[in-house]
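In what follows, a structure is listed as structure tokens, so that the remarks can point back to it.
Left out: one protein chain. Kept in place: all the others.
== chain A ==
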Amino acid sequence: MIGIDRLSVSFGETAILRDVSLTLEPGRITGLVGESGSGKSITALAMIGLLPTGATAQGSINLDGRNLLTLPEAQWLDIRGNDIAMIFQEPMTALNPVQTIGAQVSETLRLNGTPRAEALRIARDRMDRVGLSAIPLDRYPHELSGGQRQRVCIALAIARRPRLLIADEPTTALDVTTQAQILDLLCDLVRADGMSLLLITHDLGVVAGMADHVAVMKRGEIVEQGSTEDLFRTHSHPYTRDLLRASRPVPRAPRPLSGDVVLQARDVTRRYGAVTAVDGISLTLHRGESLGLVGESGCGKSTLTRALLGLEAVQGGTITLLDRPGGAAMTRADRAKISVVFQDPYGSFNPRWPVHRILTEPFHLTGRPADAEARAAEALHQVGLTAADLHKYPHEFSGGQRQRIAIARALITRPEVLVLDEAVSALDVRVRAQVLTLLDDLQARLGLAYLFISHDLTVVRAICDNVLVMQAGRFVEEGPIARVFEDPQDDYTKTLIAAAPMIPADWLEDR
């Protein structure tokens, strides 16, 4: 059993964690939830003795009667990988690209003197255990998919049968179906091997489906903890209540749509060599409509989106925007009628530009109007910011505010169509809820049509009128959102919906 008792971590004068206490029992899954910056990852790093330089820790982490916080580095080397192991969020970068996966899984075994042949045999065994029996050990990480790489990370972490596995957002970067498989695997490791699992996530749905015990963190403190179902049912702490409410945005009521078609695609095909990324797809988007587009990575969502935005030529089919040629054939003035908001607001801004310059950049499409600055101020106002923010720089804003700026930039040319490409996926649930409300509101006021691309089915369910389910370059199912979610016809749609982690609805009923 591993116990954290009144753990506090600070950088100089700044306290990052305050009096965190948590007990991790064998064979149990403990969920640690909270928003970004709440201290979840720092807690994990403290438990494995890898706090960033400059951080100081107080309190204790107890393992077999020893306080790990007081151990010298040399003794930590025997604990990491042996008693406590960890996997991280981003499987694409978590493995060394120049070493074979076999070398990386067996390396941890070689550390305690296991001979090479024996280490490789155990590595093979662990790879089989995580469901990679078909993958030879001499493969390099770049030859595997994201889900397979995360499995390798798990194999590597469990190689020496640690007593505690810390999983820090292990499935956040993965598709829903892959996520479900990885979570199943982790569950199985705990139940079958008696390992203890600390599951860190921002996704309450994941915790609801898996954890025995949940701790909720806010600004470096655990505000509430208890057995999962009790905690979710009583949600006594207001912060937990807020998180839960924001995690399950309420679907909006069906509403009548205007008959005006703003964007239409017919039989659009895009091939890369022998690969057909988009295979004869047709879609229609009406004024004021929110159309969801869901599917796993590699299904062709991004290619289709790029084709609709005119960033990619197509080999077949036609795209029409407001009765004029769309896609790559658009004139600059036409392009001003379709805008896009991407997932990562920080990556899509030039960090050396002030907000007013970021906002007015799309005017190169239409020619800069005389009242450009006034329109920038108006756009900021529309997204809930003020004109005082015009002269600030991107780094002065929070993630949610930056995404508002990205929306303002998309609105500045007064478009008819807004493409929202995973636009709320990187946001914390409470911020996400606010941005979704903003999008709803903008649509009502400006009559915008949204093409809403997301891997997050809860969000799509809440904001969209209709949905397209894409697999291998084709739509396998499309229709009104409530019908598709409640009565899916296609097997793939059923799989996707079943795989999406959900908080059981009856846990949330107010009492």
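Note that a residue touches a chain if its C-beta (ideal position, glycine included) is under 8 Å from a C-beta of that chain, and two chains touch if they have at least 3 such contacts; residues count from 1.
The criterion applied here is as follows: contacts and distances are computed from a predicted model.
A.B. asks: The chain that is not shown, which UniProt protein name from "Na(+)-translocating NADH-quinone reductase subunit B", "tRNA-specific 2-thiouridylase MnmA", "SRPBCC domain-containing protein" or "Peptide/nickel transport system permease protein" does it carry?
C.D. replies: In UniProt, the chain excluded from the picture bears the name "Peptide/nickel transport system permease protein".
A.B. asks: Considering the complete complex, identify which of A:Ile2, A:Ala46 or A:Met86 is in touch with the unshown chain.
C.D. replies: If we include the chain that is not displayed, A:Met86 is the one touching it.
A.B. asks: Kindly state which of the options A:Val130, A:Cys153 or A:Leu359 is in contact with the chain not pictured.
C.D. replies: From the options A:Val130, A:Cys153 or A:Leu359, the contact with the absent chain belongs to A:Cys153.
A.B. asks: Of A:Ala94, A:Val223 or A:Ala387, which residue touches the hidden chain?
C.D. replies: If we include the chain that is not displayed, A:Ala94 is the one touching it.
A.B. asks: Decide which residue listed in A:Ala15, A:Ala55, A:Leu111 or A:Ala482 touches the omitted chain of the complex.
C.D. replies: Looking across A:Ala15, A:Ala55, A:Leu111 or A:Ala482, the contact with the absent chain belongs to A:Leu111.
A.B. asks: Residues of chain A in contact with the chain that isn't shown?
C.D. replies: 48, 50, 73, 77-82, 85-86, 88, 90, 93-99, 107-108, 111, 140, 142-143, 153, 156-157, 159
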